[in-house]
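All protein chains of the complex are present and in place, except for one that has been dropped.
After this line comes chain A, so read on.
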C-alpha cells in the first residue's frame, strides 16, 4: 500500500486518502465528525496515525495542516443574510421537489406540468426542460457528488435518467405499477433506487438501464427511500407504518423496523451508517441501531404528525418538522431536545440543515421559509414572497444559496 495524496472533505469534515494497492488506485476516508475548532491537533494526528497505517511519521505534519484547514472552515462565523436574488416563473403548474447539484452551480425543479427544469444558479437562466413524462414529475435528484446525471420519478409510473449537460434522456425505467414518489442514487452513482405507490421499491443499473431487483415486502405505499453512505444498504419508509433495511447485492430484507403506530413520513441513515432516524404520522420519531435494527429511543413532543426528519451532515443532530407548526432539534446520541423552532403559522413539510450544520431551513404552508439557529432555536430570518404554500427548500453545499419551490408555480433563489 502506497499513499498517493490527500483530499480534503469539508462537510462532513474528513480526510480522503488516495492510495495504491497492487497497482490499483483506491480511496478511503478518515471521518472527523467530532472535529471542533478547539480540538487539539497534535493529539488528533497521533490518534489517526495509531489507527491508520498509511499515516507514517513523515506524513503527520501534512495531516496536521489539513486538520487546521478544516478547523478554520468550521470556525467561520455564519451571520449571512439572504436576499431574494431571483423569482423564476418556473412552471405553469405547482412545483413538487427541488434539488442542487453538489457545487450548487445548477439546480432542478419538478412540477405538476410533467416537466423537470434545469437552472443555472448564478444567472437564473433555464438550461434545459426535461420533457417526456406523461404525468406529474414528483421525485427528482442529481447523482451527487458527480452531478452529471438527473433522475426523475413520475406519477406516470416511470422513472427517467437524463444527461445534465445535454438534457437528453438516457433511459426510461419501466416496471412499477403505480406512481413513483421517491428516488435516490447510490453514492457510487452506479445504481438508482425508486419507491412507488405500488408498495415496492426497485434498483436499476444506471449504465444499462436494466432492473437489478425488486424489493417486495411492504404492504402499503413506499414514500421514502435512501442509500447509506457505503452504498451497500437501502432504507425504505412506508405508509404500512414500518421501515425496511435491504441488502443492495441480494435484494433481501435485513431489518424490518416495527413500532410506529401510523404512516412513516421519512427515514434516513446517519453519515457513519450506525443509526437510522424515522418520522411518523403518529407524532413521534424513533432512533434505531442500524446494525441490530433495535429501537434506541423515541422522540416525543410534537403535537401533530411529523412530516419530515433529517440528520445533519455529521449525523450528530436530528431535525424534525411537524404539522403542529413547529420544528425541533435533538442530539442524536443523548436524544436530548436542544431547541424548539417556533413561529410558523402553518404546517412545516420540509426541514434541512446546511452542510455546515450551523443553520436549519424550514418550508411551510404559511407561504414562508425560515432560517434558524439550531442550537438556540432563534429564527434568524423569514424568507417571504411566495404567494402559496412552500413544498420544498434546499441549501447548496457552500451553504450560501437557498432555493424554495412553491405551489404558486414559482421557484425563488436566495443568496
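As a working rule, contacts are C-beta pairs under 8 Å (C-beta built on N, C-alpha and C of every residue); 3 or more make two chains touch, one makes a residue touch a chain; residues count from 1.
In the analysis below, contacts and distances are computed from a predicted model.
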Open item on the list: As a check of understanding, state which of "ADP-ribosylation factor-like protein 3", "UDP-N-acetylglucosamine transferase subunit ALG13", "KICSTOR complex protein kaptin" or "ubiquitinyl hydrolase 1" is the UniProt name of the chain not shown.
Closed with: "ADP-ribosylation factor-like protein 3"
TODO: May I ask which residue of A:48, A:197 or A:341 touches the chain that does not appear here?
DONE: A:197
TODO: Check the options A:244, A:265, A:320 or A:358 and report the residue that touches the missing chain.
DONE: A:265
Task: Residue of A:128, A:171 or A:407 in touch with the missing chain, whole complex considered - done: A:407
Open item on the list: What does the interface between chain A and the hidden chain look like in terms of residue numbers?
Closed with: 92-94, 96-97, 112-114, 135-136, 138, 155, 179, 181, 197, 221, 223, 239, 263, 265, 307-308, 347, 349-350, 363, 365, 388-389, 391-392, 407-409
